[in-house]
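The structure that follows is given in the form of structure tokens.
All protein chains but one are shown in place.
Take a look at chain A:
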């Protein structure tokens, strides 16, 4: 596989072991994320999903005595250039509270800008811009204690947008939110992705979130066992069940229909397609 400029992230033979453990978390991980695409990483707890996100922006570095190679936007991630990499990669973490650094919304959004030494006048402009992009401008002086989890995650996204990254990683960012908060966050990410040509990597347990991706990577005990479009991945119900992952409602319905003698054609896999098919079926009966 030659280096291609279309790739935002490339993992080649990546091996990672935590310092205090003997067992490798990632054994031999290879994958590619295309620029401007949305890739979902799914897998059960401890499969190494979050480790991958931390490897992408150099919070962790792969095992030294391996031929691991991680390339982000054409640059090889090494201990020397992790700060340059972090300019391009933003991570929205799982816990809304534990990533809120500032005393107020404005302060928190400005944190990344302060770290980069952006002049104050410019900072004020950027903070207001990104806050309006996530629809939180009116909360600029609010304290985190008065915000909901979903609102805090929107602030986290704004804080990352402020430094204009090219890649956004959602590290289970919606898992602690209620359904409406979750929907809102995903809606914002989709809009921003189109507007700013962002590359999105979402690490998730939420099957509906994974379903929105262009490509899904399935991880099991530190190994990638499949990478394909969501439609194809979620059709492999036996594989998903075997490694203990949930399957989307549509696929569950197809399975249930199958059991009761109604076989749905293989090519109908999205919600709308299925709905149409069932309506037509109803007419036939």
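FYI, a residue touches a chain if its C-beta (ideal position, glycine included) is under 8 Å from a C-beta of that chain, and two chains touch if they have at least 3 such contacts; residues count from 1.
Here is the rule we use: contacts and distances are computed from a predicted model.
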Choices "Rhodanese-like domain-containing protein", "Thiosulfate oxidation carrier complex protein SoxZ", "NADH-quinone oxidoreductase subunit L" or "Energy-coupling factor transporter transmembrane protein EcfT" - which one is the UniProt name of the chain not shown: "Energy-coupling factor transporter transmembrane protein EcfT"
Candidates A:24, A:61 or A:101 - the one touching the absent chain: A:101
Hidden-chain contact residue, picked from the options A:144, A:181, A:230 or A:248: A:144
Options A:9, A:32, A:77 or A:127, residue touching the unrepresented chain: A:127
Residue touching the undisplayed chain, where the options are A:63, A:87, A:164 or A:246: A:87
Residues of chain A (touch criterion as defined above) contacting the omitted chain: 54, 57, 59, 83, 86-87, 89-91, 93, 95, 97-103, 106-107, 110-120, 123-124, 127, 143-146, 159-160, 163
